[in-house]
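Heads up, one of the protein chains got dropped from this complex, but the rest are sitting where they should.
Labels for the chains are A, B and C, by order of writing; each one numbers its residues from 1.
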Amino acid sequence: MGVSEHFPALIVVIFFITAFISPLLYRWGRKFSAALVIVTIAAALGMTVSLLVTVQQAGTVFYHMGGWPPPWGIEFKADPLRLFMLLVVISVSLWIFIFALRDLQHELKKRVIGWYYTLYSILVGSMAGIVLTNDLFNLFVLMEICAISACAIISIKEDRECLEASFKYLILSAMGTGCFLLGVVMLYMATGYLNYSFLHLELAEAFNYYPRNIFTAAALFIVAFGTKAALFPLHVWLPDAHASAPSPSSAMLSGVVIKIYAFALFLMFYEVFPRTLLEAIPLNEIILWLAALGTLFGSIFAMLQSDLKKMLAFSSIGQIAYIFMGIGLNHESALVGGFYHIMVHAVTKAMLFMAAGVIIYSTGVRDIKKLAGIGRVLPITMIAFTIGSASMVGIPGTGGLISKWFLAISALEIGRPVFVIVILASSLLNAIYYMPIVINAFMQQEDFKKDIKPVPRVMLACLVIGMIFIVISGFYTTPVVTLLEQALALYF
Amino acid sequence: METLGGIIDNYYYMVAVILFVIGMYTMLTHSNMIKKVIAMNIMDASVFLMFVSVGYAHGSQAPIIREGAEIFYANPLPGALILTGIVVAVSVTAYALSLIVKIYRYYDTCDYDEICEIRSQE
Amino acid sequence: MPLSDLTRSRGGKIPIDDQIVRITSRLVVPFIQVYGIYVILNGHLSPGGSFSGGAIFGASLVLLALSFNLEAGARQIPHHAASLLESGGALGYALTGLVGVFVGSSYLANRIAGFPMGQPGELFSAGAILVITVFVGIKVASTIVTLFYYIIEGEK
Partner (left out) sequence: MFYILFAIFLIIVTLFLRLIIGVEPRTLVTLYLLGFIIFLLSFTVAEMPTFGSPDNPAFNEVPRRYLEQGVAETGAVNIVSSVIIDYRAFDTLGEATVLFVAIAAVIATLRSH
C-alpha cells in the first residue's frame, strides 16, 4: 500500500502544511503561494479520487491517528458518502480558487492577497477534516478553525460593512460552537466516549439511564448546526456576511461552508444518536418544519431585496433548507435528493456569485434594477446566470430539478404530500425573483454605459465550466445517484 | 424533591448551567461589542467548568504518575480536552477584538445600536 | 478613555515612562523567561506544558514592550522573524507527525514510529512529545507577541 494508506490524514494535513509554508513565500512573491495552493488542492483531489476507488472496492477505510485505536485516539473514517462530500468540497474549492486568482486583484489590497491564500487553504483543510473525522471533540476544533477562517475571508475586504458582518458571524458561530461543546459534554458524561461509532453503541444503552442528557444534547446540536448552516430562524448572520464579502468568498461560503454543517448534523443524526432517540421524540419533524418554513421565507425575503448579492444570499437560506428537508424526511431517497442538492447547489450558487462578481468587476453595478439590458454587454455571464437561475427554480434539464424530484417523490412515498406543495411553492417563488432579472437583462433595450471593463478570460472560463456541469448534472444523473444510493445504504 | 436532590448533588454542573445562561443573556441583550465578546468567554468558561468537573472524582489526585504509590487519579481526558478548548477560545477572542479595533476606527463607537443608527442616517 | 486616545495624545507612544517600572521589569523579565522555558521543557513531567510555558514566555516580552516603549519592544522581535517562528513552530509540529508516515506506521505516531523513549521521569524522554512541546511552545510565545503588536499597531 505504501503512502496511499495514509491518504485520509494527508488530505487534511497537506492543507495545513501549505498554509504554514505560504507566509514564508510572500517575500518571493504571491505567485509561488498561489501555485502552491493550487498544487495542494489538486493533490488533495487526486487523493480523494484514489481513496474513493479504494473504498468502493474494499469497503470503508478507518485511519487511526498516531496508531491508537478508536476509544483512545482520534479516528478518521472514509466511507463513500463522506468521500462524495469531500469530492464536492475539494473540487468546488479548486474551481473557486482559480476564479479568485483573477477576481481578488481588484477586490483586495495587494499586500493581503497572500494572506487570503493562506486562509483559503486552511478553510478547505478544516472542511475536509470536518467531513472525515469520526471524533466529536476533533469536530469541535475543526469547526472553530473553519469558523475563524470563514470570518477572516469576509473581513479581509476593505469595507466597513464586511467588518460588522464578520463580527456578527463570528459571535453567532461562537455561540453555536459553545452550544455544540455543551452537547458534547452531555454525551461524554453519559457514555464516556467521544468516537461516533462507540457513542452510537453506548448511547442506545445510556438512553435508558440518562434520557434527558441525550435529549438536551440533541437539542443543542440542532441549535449549533442550525446556526452555522443558517437553518431558518437562526439565519440572521448569513445575508450580511455573504453579501458583503468579496465574490470568491461569497461563492465559497454560500456554496460549500454552510453545507458542511448540514452534513455534520446529518452525521449526528445517523451515526451518533441511536434510532430509539429519533423514535422517542420527533426531532426529524422539528427540522422538517423549520426547513419547510425556511424554503418559503428565504424566497420571500429574497424577493424584497434590491442588491444582487443580498438576493443571492437570501436565496441560499431557502436552498439550504432543501438539504435539511432531506435530513428531516428520514427516508433514503429523500437523502439522495438532499445530497444531490448539496452538489448541485454548491456549483450553482458558487456560479451565480461568480457571475455577480463578474458583473460587479466589469460594470460596478450591484442594484438589480440597473441590470436591465446587461445581457447584451456581458452575454456569457448572463447566460451563466440564466442557467444558474433555471437550476435554482428547477427547470427540466438542470440539476436543480433532480434533487427536488427526489425530495418530492419520497415525500409522496412516506405519505406527506404537504411537502410536495412546499417544494412547488418555493420553486414558484424562486421563479418570481430570478426570472425578471434574466428577462430584463436580455429583453430590455437599455443603453448601457460604455465604461465597461473587459472581463478576463479565466473568469469566463470558470463560468463556462459551471454551466456545463449544471447541464450535465441535469441529464446524466445515473453515476452520482448510484453512488449516493450505495453510500446511503450503509446508513439504513 | 428527587429533582432538587439531584441538583444539589450536581451543584458544579448547576453553576456551569447558570453561567452559560448568564453568558447567553449578556450576548443577546447587550449591544456593546466588547460585552458580547466577554459574554462569549463566559459561555465558553461555563462549558469548560462543566467538562472539567466531569473528570473529577472525590479524593482523586492530579494525573501525574508517581511510581510505587497506590493513588487514585482523576480522569485525565477532560482536562486534556479543555486545554485545547481554552486555546481555541483565546484565538476567537483575539480575532474578535481585532475586528472591534477596526470597527471602532470607522465609527468611533463600540456599540452595535449606535452603529446601526449611524448607518441609517447616511 | 480608550487606548487609542492615549496613544494619539502622546504621539503614538504608550505613556508608561516610569523608572521603577522599567528597572523592575528589566530585573524580572529574565526570570520569567527562564521559568517559561522550564515549564515548556518539563511539560511531560509536571503540570504545565507548551501552552502555559509559551504564554509565560510571551507575557515576558509583552511586559518588556509595555514598560519601555513599543518601538524598543518591536526591535526585540522583528516582524519577519516573528512570522518565521509562527510558521516554523506549526510546521515543525506537522512535519514531526509526517515522520510516522515515512517510517510506515501512522500520522503523528510516537513510540511505534521509533522515537527514542528514554527513561520515564527524565528530561529527555517521551520521544516526540518533547519535540512537539518545544515547537508548540515557540509557536504560542510568538503568537502572543505577534497578536499584541498587531492589535496595538492597528490602533495607529
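Here is the rule we go by: a contact is a pair of C-beta atoms (placed from the backbone, for glycine too) under 8 Å apart; a residue touches a chain by one contact, two chains touch by 3 or more.
Being a predicted model, the structure only gives us computed values, none of them experimental.
Although it is not drawn here, the omitted chain touches the following shown chains in the complete assembly: A, B, C. Residue C:Pro120 is the one among C:Pro30, C:Pro78 or C:Pro120 that touches the chain missing from this view. From the set A:Val89, A:Ile148 or A:Ala302, the residue in touch with the chain omitted from the display is A:Ile148, counting the whole complex. Considering the complete assembly, subunit B touches the hidden chain via residues 2-7, 9-14, 17-18, 20-21, 24-25, 28-29, 53-58, 60, 63-65, 72-73, 75-81, 83-84, 87-88, 90-92, 94-95, 98-99, 101-102, 105.
Contact residues of subunit C toward the unshown chain are 43-47, 49-50, 86-87, 89-90, 93-94, 97, 107-108, 110-111, 117-118, 120-121, 125-129, 132-133, 136, 139-140, 143, 146-147, 150-151, 153-154.
Residues of subunit A that touch the chain left out of view are 9, 13, 16, 19-20, 23, 65-66, 68, 71-74, 108-109, 111-112, 115-116, 118-119, 122, 125-126, 129, 137-138, 141-142, 144-145, 148-149, 151-152, 155-158, 163, 166, 186, 188-193, 206, 210-213, 215-216.
We take it that only the chains that are shown with their structure count from here on.
Inter-chain contacts peak for the pair A-B. For the pair subunit A and subunit B, the distance between mean C-alpha positions equals 28 Å. A separation of 24 Å divides the Cα centre of subunit B from that of subunit C. Listed for subunit B are residues 102, each touching two or more other chains.
The set of subunit A residues touching two or more other chains is empty. For subunit B in complex with subunit C, the touching residues are 62, 64, 67, 83, 86-87, 94, 97-98, 101-102, 104-105. If you check the complex, the residues on subunit B that touch subunit A are 20, 23-24, 27, 33, 36-37, 40, 43-44, 47, 50-51, 54, 78, 81, 84-85, 88, 91-92, 95-96, 99-100, 102-103, 106-107, 115.
Against subunit B, the residues of subunit A that register as touching in their complex are 137, 140-141, 144, 147-148, 151-152, 155, 160, 163-164, 166-167, 170-171, 174-175, 178, 181-182, 185, 188-189.
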